[in-house]
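Please see the structure below; I have some questions.
The complex appears here minus one protein chain, its other protein chains still in place.
Up next is chain A:
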Amino acid sequence: MSSSVNIILTQCSRTFSGGHTALQPLDLHINAGETLVLLGPSGCGKTTTLRIISGLESPDQGGRVQFGGQDVTTLPIEKRDVGMVFQNYALFPNMSVADNIAYGLKIRRLSRSEIEQRLAEVMRMVDLEGFGERRIEALSGGQKQRVALARAIAVRPKVLLFDEPLAALDAKLRDRLRLEIGQLLRKLGTTAVYVTHDQDEAMALGDRIAVMQAGRIAQLGTPQEIYHQPANTFVADFIGAVNRLVVTGKGADGQLTVPGGELTAPHLQEALSVYCRPEDIEVVALADAQVKGRVLQSIFLGQSQQLMVDTGGATPIQVKASSRQHWPTGAAIGLTLPPQALFHPELSHSKLATTSAKEQANG
């Protein structure tokens, strides 16, 4: 399975018959063997992109899809050699587990002994040994999705496609299956495209993530780049929580005045507002604080607590604090926002943030 292929989309757009454009002309290069996650809210075009790659939909006139240098634009899905996993499992209810998994192998007219051998192999991979004769109805949601996964990988496809495969499962199972899918993808080394609206899933599975918005790619990058250097406010907002502090003035020494205090941010001198993730904000003694405010609300989350702090701005600041501290409503609180944690998506200077973070880590 080392012969993985790359996928190239060239000027792929999709307009539906009603005139609604689901996808703006899109160029996308997916490297051989990589897992690319298409992430975004519903209606952003991620599923349309996946369906164009799969062959279930065609791009508008002029769009091209290539697998490993071969133009597959006009090939229907059944000729593209893909494996697909659906949100609702899409298992054949009239077939047993084994018949479901072996379906693609039977279509390919493999010998009975080879089918048996591959069946055993993939059922071991997805931890379904001994389930072969079960009826689909008799399986739990997690088991169903394992069968669907096994069915897709049994044919050793060139490309694996996932359409929100974990969205119908409960949180605990979702986490476990996410981990297993990640291990499986790394083991197989098959080029994979994974559609989800769940940012945790995207971070955990993607070698790269394409964040999509209104039929366009808002940002394409590694999980780290997407999280720490969001290309715009949409991405910053969509991936994790983010605080936006309005800059009301500037001190003589380059300090930025924000509601509740002043911030040091030499790389954001032109910014009218600055952004900061809740987990980067430190809770400090009032005397050492850059920004002071009052606790509006504290939400206990087990591993941490979420504090809403009113600093006098239009919106309260979200802070992720240790869950062992006690913060009654109305208590005065002091915060520090380290310079490397401050960014502004639309200012290229904001990239300094991670550079200085790296320097700090090295020094």
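In this text, a contact is a pair of C-beta atoms (placed from the backbone, for glycine too) under 8 Å apart; a residue touches a chain by one contact, two chains touch by 3 or more; residues count from 1.
We adopt the following convention: contacts and distances are computed from a predicted model.
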{"item": "Protein name, per the UniProt record, of whichever chain is missing from view (\"Cbb3-type cytochrome c oxidase subunit\", \"ABC transporter permease subunit\", \"Metallophosphatase\" or \"2-iminoacetate synthase ThiH\")", "value": "\"ABC transporter permease subunit\""}
{"item": "Options A:41, A:76, A:251 or A:266, residue touching the unrepresented chain", "value": "A:76"}
{"item": "Sole contact to the chain not displayed, among A:14, A:46 or A:144", "value": "A:144"}
{"item": "Residues of chain A (touch criterion as defined above) contacting the omitted chain", "value": "54, 56, 76-79, 81-84, 86, 88-94, 103-104, 107-108, 135-137, 144, 148, 151-152, 155, 161"}
